[in-house]
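With one protein chain withheld, the remaining protein chains of the complex are depicted in position.
Chain lettering (A and B) follows the sequence in which the chains are written, and residue indices restart at 1 in each chain.
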Amino acid sequence: MALQPVIRRSAAVLAGVLVAAACGAQPPSGPAASPAGTAAGTAKVELATTQELMVATAADGYRNDATRTNIGMYPLNANIFDTLVTLSPDYQVMPGLATQWEFRAPNTYRFTLRPGVKFHDGTAFTAKDVVWSIQRIAKQGGGTIGVSDTSAVAVGDLMVDITPKAPNLRALQQLVHPSWSIAKAESDTTKAMGTGPFKLTEYVKAERIVVAANDDYWAGKPTLRKITFRFLPDANTRVLALQAGEVQISDIPKESAKTLTGDFSVSRSKVGAYEAMYINIHGKQGYDLGKDPAIRQAIAYAIDKKVVVESVWQGNAEISQTMIPAGILGPEASRISGTNRDVAKAKKLLDDAGWRAGADGIREKAGRKLSLTMVVGFPNADVHKPMPEFAQAQFKEIGIDVKIVITPDTATYEKRLASGEGDIWVEAGSQNDANPCFLPDLLFASPRPGGDEEANMYGNSFAPGATFDAAIKRCRESTSTADVQKAATDAMKLLVDEQFIVVPLAGTYRINGISKKVLDFVVHQAGVHQRWETVKLSK
Amino acid sequence: MLRYIARRLAYLIPVWLGISILAFALALLAPGDPVRQILQAGGIDAPSAEQVIALRRELGLDQPGPVRFAIWLGNAVRGDLGRSYSTGEPVLQSLIDRFPRTAVLALLAVSLGLVIAVPLGIVSALFRDSVVDQIARLGALVGASIPSFWLAYLLILFFAVQLRILPVAGASEPRHIVLPALTLAIGAAASLTRLTRSAMLEELFQDYVRTARSKGLRERAVVVTHALRNALIAIVTITGIRLAALLGGAVIVETIFAWPGIGKYVVDSIFSRDYPTIQGFVLFTGTVVLLVNLAVDVSYVWLDPRVRLGEKSR
Partner (left out) sequence: MIGTKSRDTLAESITDAHALAPASARPGVFRALLAHRTGVAGLVIVAGVALIAIAAPLIAPDDPTRVDALRRLAPPSAETLLGTDNLGRDILSRLIWGARLSLGTAGLAAVLILTIGVGLGMVAGFYGGLLDDLLMRIVDVLLAFPALILALAIAGVLGPSITSVMIGIVAVAWADYARVMRGQVLSARERQYVEAARAIGAGNTRILARHLLPNVLPPILVLASLEMGGLILAISGLSFLGLGAQPPTPEWGAMLNDGRAFIAAAPQLMIYPGLSISIVVVGFNLLGDGLRDAFDPHLRI
């Protein structure tokens, strides 16, 4: 779930304890040095004289209204802004605009800011910019951390205290998310005035965003002079643009990754992204069948995850029973048993619950057909293909009729979710931070009055209630890594094994087609953290 | 001439009113409560009953249908087509922002179609049943029968992926317009070739052409001056219809080529169930089409061949 994210790792623990399973640890600072996934190794290569990169990206997801604008920040991170702390590809919290931090009981993080940093207009970066940026989020509801107008306090020119409204020891890990980018105080946020390695030169809604190198970047001058991100909402068009050589980097749909050929290499990230179905348990008026636990359980047993992973997605995924990457949950992960295809069991569950097959093979009970609506569109429908139709066929086998609704973009998907019009919600997302509770907290906690808009939207449909919320509370307040992992596992076990609200399908690979001229592009498992300043173009 | 235009305009006003009623009525087909949708678009997930009632009153949605229509139309006339449910932006502004893209594409496609079709149709008619005629007719048949969404991909594969001389999709450089324009032009050329051919043939058999010919004019002059001018009426009619259709947005082609015109915009709005945008689009397109029709009507006055021929022979 690439929602508003937040990264959190275990509380005051700074060292990278929670590491995504498949990744090796990285050096604790600086841009990643290994050219994973690119054609060239460490050998000396001659660089191209024109360092201009073209990247194909999905639909323009930026909000462009004056108060909530996130141009260049999220969901496409154009590296215009920096955050106080950053997330490395192996899920470590790294220094960003803050060089050091310290937890001060009961609920405060104190950050020491990097000296000598300048905004793109040349003005110096100080604590007041951090305070202003945090206040901006406070005005929009406080974000995922839950900040208020007074949460950020400048302790000096280069020192800031951040204290969430309610106890939240995960705030450090949440701050890595690009939504917590630091913009210049009192700046017009639609102009995107940041401190990052690239500065905004042009933004044309739904067409492109162009950034140019910031030669005064504190971590060094980027090699690339210019990056043009083209918004091409159709995945197939993006792939064609890559094949035609118009762009040098594009994502590639899982199902066609193996069939593509051209002057590019295909790079796959390790598992950080996931795919899962959520079942609406609070639905009203026609979307309330998910309230019946037998139906939820039958859905979980109907799907053949092995075939989905191996055939439907062509091996570009791994079966997942936990949704959260197992490495993040640590040794606790094995407590979640999950489900595998068992048609007889699924049928029996429905039979016992009184759902009997009608003439057309679709089950009925008290005159109502077992007909469900499956909504596909987060973050876009292309990434799931053709799994929903495959699932539709598998559900039909056990007598459940499924209507597939495809939404064109995230905004439409979320609007539909906010109105609760759907039974099964198919999502692909990623673990956007190293906090084990990131996903359960964000998506399934009971809605909080005045809480984050997106979190409440999910809570309204899926929140299992008090027992779950108690686990989330433990998560927020724990001080040890093991406790956080345990609480997160308790929460996921409830969702997956007991309530069958979440049917995890797979941990999926992030697949990019990369021109052989592109060097040092390191695919980040969480796309919103993708870095570009290391990238170079060879001759 | 002015009186003629005034008369046409007077006729168009009730039609335009009809279009506005239609656009308004579309929203009645839409499921869901518009007030709730507006509130949700504004960031309120679960609007309270008070908020709903207050906004409903504010928007005049508690009034009976005709009153609501009057309010809506009054706003529309003043340039307010409401705000998009999904982006919150004013609908009219969004349409106006995107319309130039659609207009350029439509004009280019239709011009290209004419450039191909008219000479081909004339040659085809002059040399009836020749090889050229056979090829032109076959081409027109295929061009009119091939789905644009298939043609678009064939063109992309050939020109963009194989030859790499044109871009796949997008709209940032002038080159981007070539493939979508070509896709649309092939469809337009097919029907215009057919039409030019049959109109020319028909005109070639008209009495007055024979008369003109008997007066000793050279055959080529006969063809060009008289027959073509007469055939132009039919060509202009169909060109007008084509142009109007494309100005309403070449929905499929704009979508495939990521061409940010109003056609792609409305398809996106349909999927996001953005009813004010769909409504505004219908009213906007209807208005544009009426204006194109008016232009076509006016052009008849210039083109009326009998009038011209009469003047000359005097």
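Everything that follows uses one rule, which is that a contact is a pair of C-beta atoms (placed from the backbone, for glycine too) under 8 Å apart; a residue touches a chain by one contact, two chains touch by 3 or more.
What you see is a predicted model, and the numbers here were worked out from it, not measured in a lab.
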Residue of B:65, B:79 or B:147 in touch with the missing chain, whole complex considered: B:147
From A:137, A:239 or A:424, residue that would touch the chain that is not displayed: A:239
Residues from subunit A at the interface with the omitted partner, ascending: 235-236, 239-240, 243, 253, 255-256, 259-261, 307-308, 311-312, 385-386, 388-390, 392-394, 403-406
Subunit B, residues in touch with the chain not shown (by the definition above): 14-15, 18-19, 21-22, 26-27, 29-31, 141-142, 144-150, 153, 157, 161, 183-184, 187-188, 191, 194-195, 198, 201-202, 205, 234, 237-238, 241-242, 244-246, 248-253, 255, 266-267, 269-271, 273, 275, 278, 281-282, 285-286, 289-290, 293
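Keep this in mind: only the chains that are shown with their structure count from here on.
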For subunit A paired with subunit B, centre-to-centre distance based on mean C-alpha positions, whole Å: 42
Subunit B - residues contacting subunit A, complex: 32, 36, 40-41, 43, 45-46, 85-88, 156, 160-161, 164, 167-172, 255-256, 258, 260, 268, 271-273
Subunit A - residues contacting subunit B, complex: 64-65, 204, 206-208, 230-234, 237, 240-241, 243-246, 406-409, 411-412, 415, 418-419, 453, 456-457, 460
